[in-house]
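Now for subunit A:
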Amino acid sequence: MSEHYPVLIVIIPFIFALIVAFAGFIKPRLCCFLTISALILSLYSSIILLFQVFKTGCIEYRLSGWSPPWGICYNIDYLNSIIIVVVMIVGLMCAISSQKAVNRDLDQKKGAFYALFLLFITGLTGILATGDLFNLYVLLEITSISGYALIGTGNNKAAFASLKYLFMGTIGASFYLLGIGYLYISTGSLNMADIAAIIPELQQSKTIMFAFIFCMTGLFIKMGMFPMHGWLPNAYSDSHSATSTLVASLTTKVMLYVMIRLILNVFLPDYSFSKLNIDNIMVWFATVVIICGSFLALSQKNLKYMLSYIIITEVGYIAGGFWLGNRLGMTGAILHILNDALMTMCLFLSSANFIYVLKNDSFKNFKDIFLKMPFSAAGFVIGGASIIGVPPTCGFFSKWYLLSAAQEAGHYEFFSALIFSSLICCILFFRIIEQGFFSEDDHENNVTKFNEAPVSMIIPLGITVLLLIAAGIYSGDIITNFIDHAIPDIIT
Partner candidate 1 sequence: MIWQIDVIILVMVIIIAIGVISIKNLLSVGILFGAYSFMMCLLWAIMGAVDVAFTEASVGAGVSTVFLIAAIFRTSRGSKD
Partner candidate 2 sequence: MKIIGIITILLSGSIMIYSTLDFPEWGDPLSPANTHLSVYYIENSMPDTSVPNIVTAILADYRSYDTMFETTVIFAAGLACFLLLRNFRKKKKEYSLYRHIPTGVTLKIKNSADLADDTKLFQRIDSTWVPFDLVTRTASGLIVPFIQIFALYVIAHGHHSPGGGFQGGVIFGAAFILFAISYSLRESLKIISEKTAVILSCVGVMIYAGTGLLCLLFGSNFLNYGSLAQILFTDPVSARSLAILFVEIGVGLAVAGVMIWLYYNISSSGKYNQGL
Partner candidate 3 sequence: MDFFVILLMLLGALFFTGGSIGIIRFPDFFTRLHPAGKLDTMGLLFTMASCSLYNVNDFNLNNFLVSLKIIFIVAFIFITSPTATHAIADAGLRAGLVPWTKKR
């Protein structure tokens, strides 16, 4: 059985999604329990997979037994095994945290909600694990369709935001498909490793260049790069808080992973960096993204809108750090994918707690939040500190790598943009903390009561805070054992 773990991480949530959809019509109380047990099982198998990769190196799994260029294969290597673990952790925490809010708001549709939740995780895991370009598209669509549905269940503006997301998402996915078509017409293959073997002969071909451009356009739309970010803030902040945690912390990160995957393992760094010569343009682009995202975040009045714009700046961090093209930058980018998933989850979990109690996330309502909800507010502060980059938390380490990479590559504009956005984040978070600690009026006549969110929403937040600090402390181990092997040797 031990050789089947690569497929089990995808299949367990998938099978359980079917069972949950079934159970939703027969015994709705079981749904949440089934979801959590499925996620625990797949987290267990992903951790075992992580240790297998640690011991033996890359694992190739042939689905339906055909060898790779003809059949579909799964490649678990140093890059994706660790991201899979993070995805599973985020999914588990969101599932535990969501059950109260779901019970309250979506009583009879629980089965469908949790089934789509599990299908979302299935799609993301499949995207991470797969070694076939078209299989990636199919799983991308599973993720997107379940994501549209999950986002559509929110307040009364959610359906409109979700429809906008659907248009942009479909354009993005179709551009990606067009890019694969260009690759297929010039190489005749769909397997990543096979294409990577053919591409060095075709370096002069215009078709390959346009394939690269279309794939990247599609992925930029999907990950919410700055000019194409129009769908992101509304979709994340109008949706139900149980789903926005999951969707916001994972979608953009996995799309960034796909970009890294395509450049490192399909188009090859040699072609992408030295042949096309667009890395300088991309770093400048990322700089613009970071600065614009920071300013837009500064102008928001609601917590979730602000967090959505922070996600846009983080996308700029990772994309810019990766396109710096040196080893330090790539290390920082990959480490920041892991850290950012955890940090975003921490912030969104605490905002979900606030919304569960306060029913609103406008900044006006955050008076005396430290007295009312001490645990959630503490989690929020630590998440914010991690976004800013305060040393014991993990955000500091990846930002350090990005800064030193920018300095090494001589991109001082990116360097200063990073510093600048950290300062803006300081202002953003201290504004809320100030609102929560020092509210001037109404202390006497309006006695604030202790009114914390339920325990099932506090525990995931606590675990996430611990994970933030642990990821900070063990970041050296993660880099030496996994990320260093993931980056090819030609990049120095």
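Candidate entries met the following condition: all candidates are chains of the complex that A comes from, given by their letters.
To be clear about the criterion, a residue touches a chain if its C-beta (ideal position, glycine included) is under 8 Å from a C-beta of that chain, and two chains touch if they have at least 3 such contacts; residues count from 1.
All of these numbers come straight from a predicted model, not from anything done at the bench.
With subunit A as reference and 1, 2 or 3 as options, the touching candidate in the complex turns out to be 2. Contacts from subunit A toward candidate 2 in the complex involve residues 4, 7, 11, 14-15, 18, 21-22, 25, 61-66, 69-72, 106, 108-109, 112-113, 115-116, 119, 122, 126, 134-135, 138-139, 141-142, 145-146, 148-150, 152-153, 159, 182, 184-190, 205-207, 210.
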